[in-house]
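Let me begin by presenting the structure, written as C-alpha cells, before commenting on it.
On to chain A.
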Amino acid sequence: MKTNSVLEKVLANGNLAVTSECGPPRGAVPEKVKEKGQLLAGFVDAVNVTDNQTAMVRMSSLGASILLRQMGLNPLLQMVTRDRNRLAMQSEILSAYAHGIDTMLCLSGDHPHFGDHPMAASVHDIDSIQLIQMVKTMRDEGRFQGGAEIENPPKMFIGAAANPFADPFELRVMRLAKKVAAGVDFIQTQCIYNIPKFEKWMEGVRNRGLHEKCYILAGVTPMKSAGMARYMKNKVPGMDVPDDVVARMAAKPKEEQAQEGVDICIETIQRLSQVEGVAGFHIMAIEWEKIVPEIVERAGLLPRPQVA
Partner candidate 1 sequence: MITAERKPLKEIMDYIQPFNRILLVGCNECVTVCSAGGRKEVGLLSSALQSAFLSAGKSIEIKEHTLERQCDPEYVEEIVGMMDGVDAVVSMACGCGVQEMARRYKNKPVFPAVNTKFMGASERQGVWAERCQGCGNCLLGITGGICPIARCSKQLMNGPCGGSTNGKCEISKEVDCAWQLIWDRLKMLGQEDRYLDIIPAKDWRTAGGGGPRKIVREDLAG
Partner candidate 2 sequence: MEKFEPVIVAFCCHYCAYTAADMAGSQRLDYPPNVKIIRVPCSGKVDAIHILKAFERGADGVYVAGCLEGDCHFKNGNLKAEKQVQYLRKSLDEIGIGGDRLEMVFMSAGMGEFFARKAKEMTEKIRELGPSPVHTQLEQQARQKAS
Partner candidate 3 sequence: MSYQLDNKPDNRVLVVGGGMGGIRTMLDLAESGHSVVLVDSARSIGGLMTQLDRTFPTNNCDLCTLSPHLSQSGRQERIELLTMTQITGMEGERGAFSVTVKTAPRYIDMEKCTACGECFKHFPDCVRFTPGLDHRAPTCMRYPQAIPQAYSVDMAACKDLQALVDICPAKAIVPDDTEKTRTIECGSIVLAPGAEVFDPKGLDYLGYSSQPDIVTSLEYERILSASGPTSGQLVRPSDKKQPQKIAWIQCIGSRGIQKGAQSYCSSACCMFALKEAMVTKERFQDSIEATIFYMDMRTFGKDYELYLQQAKERFGVRLVRCRPHSVVHKQGAQGLEIQYLPEGQAQQVCEEFDMVVLSTGFLVGQQTREMANILGIDLDSHGFAKTGSFTPVATSKPGIYVAGLFESPKDIPETMVQGSAAACMAAGDLSAKGILSGQEEEFPPERDISGEEPRVGVFLCDCGENIGGVLDVQKLADYAQSLPGVVVAQSVGHGCSSQSMERITSIVESEKLNRVVIGGCSPRTHEKRFQDTIRKAGLNPYLLEMANIRDQITWVHAAEPELAAKKAQSLIRMAVGAAKMARPLADSTLPMNKNALVVGGGVAGMTTALELARHGHKVYLAERSAKLGGNAAKLRKTLEGEDVRAFVNGLVEKVKASENISVITGAIIVDHSGIPGMFKTGMQVGPQMFYRQVEHGVTVLATGALGNHPDQYLLGKSDSVITQLEMDSLIEDKPEKVKSWSNVVMIQCVGSRSPENPNCSRICCQAAVKNALRIVEINPDARVFVLYRDMRTFGLSEDYYQEARQKGVFFVRYSQDAPPKVDQGQDGCVKVVFNEPVIGADLEVEADCLCLSTGLVADDENNEDLALIFKLPRTKDGFFLEDHVKLRPVDLPVPGFFVAGTAHSPKNIRDSIAQAQAAASRARTMLAANEISTGAAVAKVDGQKCAACLICVRACPFGVPFINAEGYSQIDPARCRGCGVCAAACPAKAIQLMQFEDDRILAKLESLFERMVA
C-alpha cells in the first residue's frame, strides 16, 4: 500500500470501487455539505469534493472535505491548477493531509470563461500532469517541488481525470499514459454515454497495459430529463451523448424521464462491469445526490466492502 486511503484498499482488494461527488455550497453553510454527506454515507468508498467547479466560487474543496472527514466519510480532495500556484497547492495538500485526507484528484479545471468570474486571472503555474508529479514527489521522495525536504510527507492516493471522448481521440490513450508515467494511481473518467467509444478507448488502454498500472473508475451521470441530455450533448465541451440516448430519454413522458435516466445509468454500470480494466465507478449525480443509493443498490454494488 502506498497510502492509507480506503479507496486504494478497496481497489487493491479487487473490489469494484464506487465513488460519488459532493459539490460544496456557494455560501458558508456547512449544513449543506453534511446533508449531502449523509445521503452518501455507506454507499460509496470515497466522496469527490469539487474545487470551484465550473469556475464558480464555492466553499473550498479543502474546507468541505474537512467537514466530511469529521463526519467519518472519506473525502476525495479535488484540486485544480487554475486557481493557485504551486506554493498554495502544496500548502493545501499539507493541510488536507493534516486533517486526515489522503486521497486527491489532480485537475487543470474548467476555464474561468464559463464561470462567474470570467475576469479572473488563470494561474496555471503548472498543469494537471505536473501536479501529479508534484504530489508524487511529495509522497515518495518527501520533498517539495522546489527540492526542500518535507517533515511528515503527505501520503496521497493520487487520482486524475480522463476524458475518452474529447478530441483528438487518438491522443486520449497516450494522454492517460502520460498521467501514468507521471505517477497517477487511479483515474476517474468523464461521464460515459457512448459505450462503444469508451470500449474502444479501453482497448487502447489495455494494449498499452495501462489498466495494470492504474485503476480506472468509469464515470456515469444519471440524466434527469431529455432536456438535460440535449444540453449535455450540445453545450458541454468534451461530452459525447449519442443521439439514441437522447431519443430514448425523449421517448418517455416528462414525468418518467428521470427514472429512464437512472435506468440508463444502471445499465451502463452493468455493461461496463464486464469491460476488462474497469476497476470501479464514479457516479456524478450533479445536485441529485439522493439518487446515488438507489443506483448503487440496483447496480448490485452493495454492500460496500469494509476495509481496515
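How these were chosen: all candidates are chains of the complex that A comes from, given by their letters.
As a convention for this text, contacts are C-beta pairs under 8 Å (C-beta built on N, C-alpha and C of every residue); 3 or more make two chains touch, one makes a residue touch a chain; residues count from 1.
The structure presented is a predicted model; accordingly, all values stated were derived computationally and were not measured.
By the touch rule above, chain A in this complex touches candidate 1 out of 1, 2 or 3.
Partner candidate 1 is touched in their complex by these residues of chain A: 81-82, 86, 108-111, 113-114, 122, 124-130, 133-134, 145, 161-163, 165-168, 170-171, 174-175, 177-178, 181-182, 190, 237-238.
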